[in-house]
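Every protein chain of the complex appears in place save one, which is left out.
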Amino acid sequence: MLEFKGVFLVMEKILQMKGITKRFGNITANDRIDFELNRGEIHGLLGENGAGKTTLMNILYGLYTPDEGEIYIDDARVDIRSPYDAIRLGISMVHQNFKLIQSHTVVENVALGLKGLSFFYPNRYIEKKIRAFSERYNFRIDPNTPVWQLSAGEKQRVEIIKAFCREARIFILDEPTTMLTPSETKELFRLLKLLKEEGISVILIAHKLDEVMEVCDRVTILRGGKRINTVDIDSIDKDELARMMFGQDIVLEGREEYSVSFDESVVLEVRDLTIFNDKGLPAVKEVSFDIHRGEILGIAGVSGNGQRELIEAITGLRKVVRGSIRILGEDVTNMGAKEILNKRVAHIPEERMRMGIVPSMSLEENIILRSYDKAPFSSGLLLDYSVISEYAKELISKYRISALDEKVPAGTLSGGNIQKLILARELSISPVLIIASHPTQGLDVRSTQQIHELLLRKKEEGCAILLVSEDLQELIDLSDRIAVMFNGTIRGIIDIDRANIEEIGSLMVGV
Amino acid sequence: MLKRYRNLGLSILVILLGIFAIYLVSGVRPDVMLRSIVTSAFGSIYGLSETLTKAIPLMLCGLGLSLSFRSSVWNIGAEGQLLMGAVGATWIVLYVMPNAPKLVLIPIMFLVGAICGGIWALIPAILKVKFNLNEIIVSLMLNYIAIEFVNYLVYGPWKSPYEWGFPYSTKFPTSAQLPRILDTRIHYPTLILALILAIIIYIILYKSKLGYEIRVIGDNIDAARYAGLDIHRIILLVFLLSGGLAGLAGVGEVAGIHHRLRVASGISSGYGYTAVIVAWLGCLDPLLIILVSFLFGGLLVGGDAIQVSLGLPGATINFINSLILIFVLVQGFSNARIPSIRKRKSER
Partner (left out) sequence: MSFILEILKATIPAGTPLLLGALGEIYTERSGILNLGVEGMMIMGAVSAFGITAITGNVWLGVLVSAIVGGGMALIHAFNSITLKANQTLSGLSLTMLGLGLSGLIGKRYVGVPLLNKLHSLPIYGLKDIPLIGPILFDQDPLVYISYLLTFVFWFFLFNTRFGIELRSVGESPDVADSAGIDVSKIQYLAVFIGGIMAGLGGAYLSVVYAPAWIEGMTAGMGWIVLAITIFSLWRPERAILGSYLFGGIRVLQYKLQPFGISPNLLNMLPFIFTILVLMLASKEISRKRISAPSSLGIPYFREKL
């Protein structure tokens, strides 16, 4: 063992990524990033959402090809074109949403695609291996349970076993603790430290500072697609890390004053709301908040912490288990989507292509998606297309949607124009409440700005707005108050004039 | 638009290929068979009239099916719905109001036929929305059940004592017989009805609220849910309408051509199945479906002709039809609706 320690001391570099650049359209997700990994270390990759962590790791895992840059493993230049190449090179990735087949057992999941298994009874060998693994690292897992019966922590272990059985030397873990309970997290860290001692290198994509401090040897901080620094964990403290992560340039630009301004009258009143996710598990737990006339309430938080379920419940797309939702004092709990719409609630959905438009139908038909059955668009059984066309033309120019005409299929528009189309449609119902979910995600700067202006104008007109975003800058620029969601609960609602980026950041990451 | 014509043109090419395959199997020379099909279907006034006669049920069924396919639900049961329409008409004519005057009886006959076809189509729809049963299998099973039901009636309780033991119902009174054009078999009330309905369905699809809803559901069910559409109600309505149209076709066959109920295979030579091809080849467009129906009407007439004159089996034409459907598929025009995102498992 001493001999091995000696090897660690010279810091053998197992992986080097040099000058990695990746662009998506106009957005540079990775900008000449250098990254190094030693043998037997746990290396944190820290940054906000959109900082470029996942992109960088997807490049390493062969899911993306970099536009520029080189990757070396054991000092040899490698070309990773697919996950298959990555696996061959000893790189394994544990994704945030596990790549497991729910209806299969643990053994079957581990066996899938594993080389050198016997054709008949491949499970027997794997089962032995899993048992050996769990004995060696002292944790329990039943190899013959179907994966859907496992907890998130157990599923993660299955992923780690998968990596282990493939004899991976580099483990990439993408925000592995998001779904875990504190004790599961502890267990994971214990396991990672054991693996480290065996000479395995771990890259931990993270944004919870405490965890990084606890388990990592070194940490590389990314911000806005650039590498800010790589530091030994012993030589830095949490505050400094947070500053590097969020930067100082984030606050106070584009907004004249950061003050809270809204009426006293409550538009949306949410009380003790509990909502289940698709699997029947609580996704939102006892959440309460109000939104007032002319207020923008931002919801900050890493996605997957209950935001989607909350929005679906408010817009009538998901059943509420307990609690109540009131709009202008009227109880609307568990009303259907159409009834909620009729209370003049606009909804800008999260996945605009999946839900927001009907791609093969024309722009004008998409404009009336939420009001086609109302005058003046319909009379009796028929739709009045001349009125619809006129109306569409009006909105196209008002919202500056660039399209050939109002007859083109909506699916042919650019992302920004699709979003403007959705906004045009939703805002024209003269809403009292706007639910906007990630309204500028993936859009260019110009469209983002236009959409921000629109939302602010609506606020001026007295709309209450619920804005869910992963973009802290956006939330700070627009919101009057910011509620931070974590693990299905609201961890605190902060007035913007007293908001401090580090506080929000630390609430977001559950500190 | 161009693509539509290309489909039409190329499908004719596939017919040619099929004819060559038939040559390999049966030894009938392709040019002989082709000439036989074309001249019998389109080469004489009589042929044209027969082609048009057979196009009528194809139009009605194809129009109905297009509504269902448009909303991404699969009614494959037009055959059974047609037969139930025929049963309904026969019942009203022979057992309810045999003495009613023509002007009363004929509209009522069509109405009852449509209702019977519609109700038959509602069964798979209800089972789909209530129990999540596969509508394709159920609607197909109902075809077989309808066939047996019709045969049961004409061999059993409805068998006429005046037909020398043939499995026929009693002949319809003249007040229930649809008028025809001169001495052809074109029962023009049904034809006119089909043409009017094509226009109505065109209006429904492109100008009405229901058509709008159908297209939204067919293209993006998530957006439909987001917009608050009542998806179940619309699916039921679509099945009701599409079954109703097939039912009208059944009325036309018994009241316009046979003037009685006969065994199922005598009433429909697979119109309900051929209509599936008609609907898709017609790009689910009502007006194009009318044209394509005429083409397939011709194929059916030609199919009968080669059976008689060349001794080819009746299945030959079904084979050619299926090649056309495969061709439509290979053309890739039917997969415009490949879901880019997985449909949610439960459609609730």
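Labels for the chains are A and B, by order of writing; each one numbers its residues from 1.
As a convention for this text, contacts are C-beta pairs under 8 Å (C-beta built on N, C-alpha and C of every residue); 3 or more make two chains touch, one makes a residue touch a chain.
Given the structure is predicted, the values throughout are model-derived calculations rather than measurements.
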item	value
Which residue of B:V38, B:I108 or B:L127 touches the chain not shown here	B:L127
From A:G25, A:G113 or A:P376, residue that would touch the chain that is not displayed	A:G113
From A:Y64, A:F133 or A:F262, residue that would touch the chain that is not displayed	A:Y64
Where the missing chain touches chain B, by residue	22, 25-26, 74, 76, 127, 131-134, 136-138, 140-142, 144-145, 148-149, 151-152, 155-156, 273, 276-277, 280, 312-323, 325-326, 328-330, 332, 334-335, 337-339, 342-343, 345
Where the unshown chain meets chain A, residue by residue	58, 63-64, 83-84, 87, 99-104, 108, 111-113, 117-123
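The definition used in the following text is that only the chains that are shown with their structure count from here on.
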item	value
Sites on chain B touched by chain A in the complex	203, 207-210, 212, 215-216, 219-220, 222-223, 225-230, 336-337, 340-341
Residues on chain A engaged by chain B in the complex (per definition of touch)	316-317, 336-341, 347, 349, 351, 353-361, 365, 369-370, 372-373, 378, 381-383, 385
